[in-house]
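I'd like to ask you about the structure that follows.
Heads up, one of the protein chains got dropped from this complex, but the rest are sitting where they should.
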Amino acid sequence: MAFLSMNLSELREHRPARTEPDDFAAFWAGTLAEARAVPARLDTVAVETGLATVTVEDVTFPGYAGQPIKGWLVRPRGAGGPLPAVVSYVGYGGGRGLAHEHLLWASAGYAHLVMDTRGQGGGWAVGDTSDEAPSAGPAHPGSMTRGVLDPAAYYYRRLYTDAVRAVDAVRTHPGIDPERVLVAGSSQGGGLALAVAGLVPDLAGVVAEVPFLQHIRRATEITDAFPYKEVADFCKVHRDKVETVFATLAYVDGLHFAARATAPALYSVALMDEVCPPETVFASYHHYRGPKEIAVYPYNGHEGGGAHHVPAMLAFAAKVL
Amino acid sequence: MAFLSMNLSELREHRPARTEPDDFAAFWAGTLAEARAVPARLDTVAVETGLATVTVEDVTFPGYAGQPIKGWLVRPRGAGGPLPAVVSYVGYGGGRGLAHEHLLWASAGYAHLVMDTRGQGGGWAVGDTSDEAPSAGPAHPGSMTRGVLDPAAYYYRRLYTDAVRAVDAVRTHPGIDPERVLVAGSSQGGGLALAVAGLVPDLAGVVAEVPFLQHIRRATEITDAFPYKEVADFCKVHRDKVETVFATLAYVDGLHFAARATAPALYSVALMDEVCPPETVFASYHHYRGPKEIAVYPYNGHEGGGAHHVPAMLAFAAKVL
Amino acid sequence: MAFLSMNLSELREHRPARTEPDDFAAFWAGTLAEARAVPARLDTVAVETGLATVTVEDVTFPGYAGQPIKGWLVRPRGAGGPLPAVVSYVGYGGGRGLAHEHLLWASAGYAHLVMDTRGQGGGWAVGDTSDEAPSAGPAHPGSMTRGVLDPAAYYYRRLYTDAVRAVDAVRTHPGIDPERVLVAGSSQGGGLALAVAGLVPDLAGVVAEVPFLQHIRRATEITDAFPYKEVADFCKVHRDKVETVFATLAYVDGLHFAARATAPALYSVALMDEVCPPETVFASYHHYRGPKEIAVYPYNGHEGGGAHHVPAMLAFAAKVL
Amino acid sequence: MAFLSMNLSELREHRPARTEPDDFAAFWAGTLAEARAVPARLDTVAVETGLATVTVEDVTFPGYAGQPIKGWLVRPRGAGGPLPAVVSYVGYGGGRGLAHEHLLWASAGYAHLVMDTRGQGGGWAVGDTSDEAPSAGPAHPGSMTRGVLDPAAYYYRRLYTDAVRAVDAVRTHPGIDPERVLVAGSSQGGGLALAVAGLVPDLAGVVAEVPFLQHIRRATEITDAFPYKEVADFCKVHRDKVETVFATLAYVDGLHFAARATAPALYSVALMDEVCPPETVFASYHHYRGPKEIAVYPYNGHEGGGAHHVPAMLAFAAKVL
Amino acid sequence: MAFLSMNLSELREHRPARTEPDDFAAFWAGTLAEARAVPARLDTVAVETGLATVTVEDVTFPGYAGQPIKGWLVRPRGAGGPLPAVVSYVGYGGGRGLAHEHLLWASAGYAHLVMDTRGQGGGWAVGDTSDEAPSAGPAHPGSMTRGVLDPAAYYYRRLYTDAVRAVDAVRTHPGIDPERVLVAGSSQGGGLALAVAGLVPDLAGVVAEVPFLQHIRRATEITDAFPYKEVADFCKVHRDKVETVFATLAYVDGLHFAARATAPALYSVALMDEVCPPETVFASYHHYRGPKEIAVYPYNGHEGGGAHHVPAMLAFAAKVL
Partner (left out) sequence: MAFLSMNLSELREHRPARTEPDDFAAFWAGTLAEARAVPARLDTVAVETGLATVTVEDVTFPGYAGQPIKGWLVRPRGAGGPLPAVVSYVGYGGGRGLAHEHLLWASAGYAHLVMDTRGQGGGWAVGDTSDEAPSAGPAHPGSMTRGVLDPAAYYYRRLYTDAVRAVDAVRTHPGIDPERVLVAGSSQGGGLALAVAGLVPDLAGVVAEVPFLQHIRRATEITDAFPYKEVADFCKVHRDKVETVFATLAYVDGLHFAARATAPALYSVALMDEVCPPETVFASYHHYRGPKEIAVYPYNGHEGGGAHHVPAMLAFAAKVL
């Protein structure tokens, strides 16, 4: 994929108008209040992995509607505490994976909570959390259109809430310092991190690699790649419901969360990314309200900075945590 | 796609062994008994379509767990009655479509009930019926692996039950002769028709075009095409759950329904069909217990006989109804 | 296919210059006069289809050079008359199909003539009409370049003439009201309908879904999709004949017919249509001289409005017929 | 494309049964007699190419039904004579190309007649010969199905006759030795060379590189590649005409010509050739009646021996001419 | 990719004949003796990675012809010693990657040497080691055909020697127990591990995931996937050098190393692996001389067991180290 429609100097200036629903703040305040009726907690069960330098625990915490959400808690073995923590979210189609798959953050000395993704986990990494909700009308295969005809029934309302509650949960853990929590993720995981950053006021930092779910309607107009294309495919069939779909999506568009977020943020963007087009990432970045920096990878697609970006993330975490 | 592994003369002899779960009969008897606790009925609302020769009604009937299932009832305008009826099921990914899309059977003089497909309807034809059930664990995008780790929670348990209840419902309609009901469908629709034929003893006939869901495990080994590939993709990620998956699928494999069905059946098969490989269709055909005939389309893929098969279907219906 | 080069607001203003050949009007006047030397007639033979609500007749009428052109005449069974009529044309590569494939218009109460497409009919729907003309020089596979080096020998000169003569023929039928004839079609069929609208002055209406053959040279520059690509492929080989090719195509470009047409028209366009790019459809629409409306399908490709567009077409027909 | 179904040792033994139409010999005897009612001649016009070592002439000769067929006659400049001659035929979709494109055979000291291919020439090399015949019913794009429902109207009846008449024509030229004529070609050109070898008794030699049109029905069952796939695609639409199609094709299948040919032959075959599968080439080779040899290229597709095969062809020609 | 030509029960019995070059043993004895003229050593430079639980060193050791080969040495921070060690090799096209990318083995308590791959490292993971040798004749892009016309000049002679010398080098390290060295790798890395197992007599264990470079000639006949296809593509062009190519490849075919190896081995194989077809992996496995086990992943491609296989590898390592 050669460079997309805008070149880098145009992207550096790209700050499109955003229009959020009138009741956006109320919608999320209500959603979270309802979810927080169930007190935060983090249940842990030790897991034997054969690893020597880290411990892994199988964790469960209450998410949307108090539903049990799974995760892994990985920590450096024998570390005292309380430790600063990283809460990370997974890319589209994947779940929390297996217990030994999350070595980086704990090897760097942090407590690391990996949140499972409800109802995903069949695509590439395994998952263990069901989406305990009816499908609420027709859906194109995949999560993007599940319940998309109604903001209250939409899949991402539940998932964003889970992500907020993961932070609530990790802060209850005695070995973790609740003042020093960073949220992180790539693609959908980056979109979740940004949503949490807009909904939880006192985070220490945000790492959003090539984030998904930013400037969604525009994305459906400029890329043919999944998962944005799930929305386009739904609209292709449901020709009479296009406006309804985008009315719902406005409640989960990352631009509106970015505009509220105040924690320091490290974005990354890849100029040949067809999955999360750079135009949409820069749109989010330029609306981000807090201190921010962005790493640009000119010849990369959705793999973004890959392993080359890890030192930047570790340095950012070291700075803010 | 050139001719697949077996040639036609081998296919004509292909009757692989089948192994059904010990409690297969009990599983389905229990499932249907539970569903039939809600009495059959067919609620109808007239629809204005601008069509002159047929009437269309928007219908609802109780399906699995009494959940409301939608459909269309199309009938020749001004026909007396009671009429013989065709109950038809839709291919994978589609729903009941729009009110004016089902002209054939009614134009031929039959009452025609098109059943909507729960939780599908985003792929090509619109649908209006939700799948009111939790996702029950991880699932690959698509319906094929929804709840696949447990026969009781599996999607097709619910859908097959809906299909049986569609026959129950249509038989309650005063304008329809309950003794003269034919079930029909193509691909997933054909698989549903065969399942119903194995579960409802007194049908007048069965039309199964290039049926899906026959000899499922074998299919996942010989084709790369969706939707069978959804199962393979799930097993690709969930490497430790392969046997669990196929233990569930054994409860919905068409071979076991075919072996119980007694109504006259018209199958079709296409020798270059990668979606529903001919080997799997012949496996079903040769296990079918009732009177049967099969139309073979040598140079076709999953489109099968297409419009050329319609006269054969009309003639078959005229004979058995 | 994401949104193409122009966005909707640009398309709404897009009315490119058009340059028709000096003798365009004379060319077509001469062509039609020559064809009409053979008097119009519509020979019909009843067909047994097993359908109850409609009758189908196998018809033949004189087309270009008086050559026999096939079609189907479908009418509501038992309807009195004379009825208003729809003459429809088929998309590229297809023929008239089988007798029972055309239920919509007759089910809505109209007499419906489906014209077969000379020399096509191998691609998806069967056909029964030969193109009784020499190939007149080299041609890329497909009809688009048949005789393209000479306007007089070009395939579409013959096919457009057939399409005009289909209207002439249907008007001779005693069961049809010659004052109430609507022409319709999708893709190539839409292009034919627009050509007829520019050549036959007293039609009741025109339905052109995602019409092909509009602003042809531009189309070959902006899409890689067939059948426009047949022209590009021909020019790729015949590098020295590019201008000759487009000199011929200027005689069949829909823009020049649109600029002459006066009957009320219903266009449709799909914004992700690579086969008939929206830019070319809007070019035609904005040159259309008569009363007009256009349905825009933003997330669709060449399937356009599909079944969702049917109610709009029925309503339009009800209004103008 | 990895090695196809049969391995080389199986191919070395592969001599499938062949069934020719009862009137095969009569069909071709009649066809040729009719064509030969027009006396053979070779009209030549000198062409200026800027080449110094060879002369090129633009030639015309009477083909099927006496229709004018174009070609190039290329000869070493200043060579005395009469020279031995090579008559070559072109691959599918191409025409005779341009005057300077045929340097090999003349550079090797032979007179070389390149026959144009009627009605092709749009695909890759330009052509100048029309196929002066009606399309005789529906046809899939491409020449393979033109008139395929009737042996008398089938395209290859005309083209094979042209190929025979090219030999007749070249033999009338005073600068050419009529006793020393070799026919040659690759793919369709090889198929034409073999057909001529079966119809003209006194050739000096035959070069058939990866020949097309051998064991045609089998080919349509084992390959998805064009142009054999044109036949399969036609049968896919015209489901009711499969046997009619193959009844026609039996009149042009190379196996029956090979079984009659007596001139020394050099075949080539490529084991990864999907266009002309090795199984079909060996079938022809093993039925070939005259002295024969075959060059096998194990890791090649339809490009066959390419430039590596040229020395073998030159050596073969040097031996037989 | 559905199941390949052999099914699992056939694969379980598949032990094809192997023919090694007469001087195979002498070739490798000479090659290693020459390389070992340079004494083994492991130069290390500490690297700052920001990781807390492990240390990483940038290492260099003498490989083929004493050329400097790079690698990473990763060890659990603060572990006493001497530790058992894992020497791992990288898949085709990749290099050693970045310092922080190799956390697994060290996190499990082992010293881990990752060997860089000479002249690769451009494909997916970065590398830092040149292939200091002339290209020795034509080569298809990629390493597979570099110098393939001569065993002495062939790329894999050098790379296999590097892999042996990596074991020599790691054994000189004071913190590592030379009696407890396991070699491991996936794909090309697995092929290297098997080659080393055949050349170094006293290893503690071998882990070969979906190994490449096994039964090479057969692989080129049954798969179209790279990198085996590089060989086929080379043969496609160099039609006259096919036997020369395979004469060279016989010196690096894993079957001959497997037949000499005596250390306990853990293989893995994926039944839908097109890159390293299961037939070739089982061929190697059945020739393996030492104690062995194989993990079979039925629905996987070249990703093999992925993260699911890690516990098996850790358990195997715990047993043999």
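Letters A, B, C, D and E mark the chains as written, and numbering starts fresh at 1 in each.
Definition applied: a contact is a pair of C-beta atoms (placed from the backbone, for glycine too) under 8 Å apart; a residue touches a chain by one contact, two chains touch by 3 or more.
In this text the structure is predicted, and so the values were computed from the model without any measurement.
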| item | value |
| --- | --- |
| Chains in view touching the one left out | A, C, D, E |
| Listed residues D:Glu20, D:Asp58 or D:Glu101, member touching the removed chain | D:Glu101 |
| Selected from E:Ala35, E:Val54 or E:Ala133 as touching the chain missing from the view | E:Ala133 |
| Residue among C:Leu73, C:Val86, C:Ala106 or C:Cys235 that touches the chain left out of view | C:Cys235 |
| Contacting the left-out chain in the complete assembly, out of E:Leu11, E:Val74, E:Ala108 or E:Ala125 | E:Ala125 |
| Touching residues on chain C - with respect to the absent chain | 220-224, 232-233, 235-236, 239-240, 242 |
| Residues from chain E at the interface with the omitted partner, ascending | 93, 95, 119-128, 130-143, 145, 233-234, 237-238 |
| Where the missing chain touches chain A, by residue | 1-3, 7, 272, 297-301, 303, 305-306, 308 |
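As a convention for this text, only the chains that are shown with their structure count from here on.
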| item | value |
| --- | --- |
| Topological distance between chain A and chain E, in contact steps | 1 |
| Most remote chain, CA-based centroid, reference being chain A | D |
| Distance between the centres, which are taken as Cα means, of chain D and chain A, whole angstrom | 63 |
| Residues within chain B bordering two or more other chains | 125, 233, 308 |
| Touch-based graph of the chains, sorted into line, ring, star, complete or other | other |
| Pairs of chains, among all present, that meet the touch criterion | A-B, A-C, A-E, B-C, B-D, B-E, C-D, D-E |
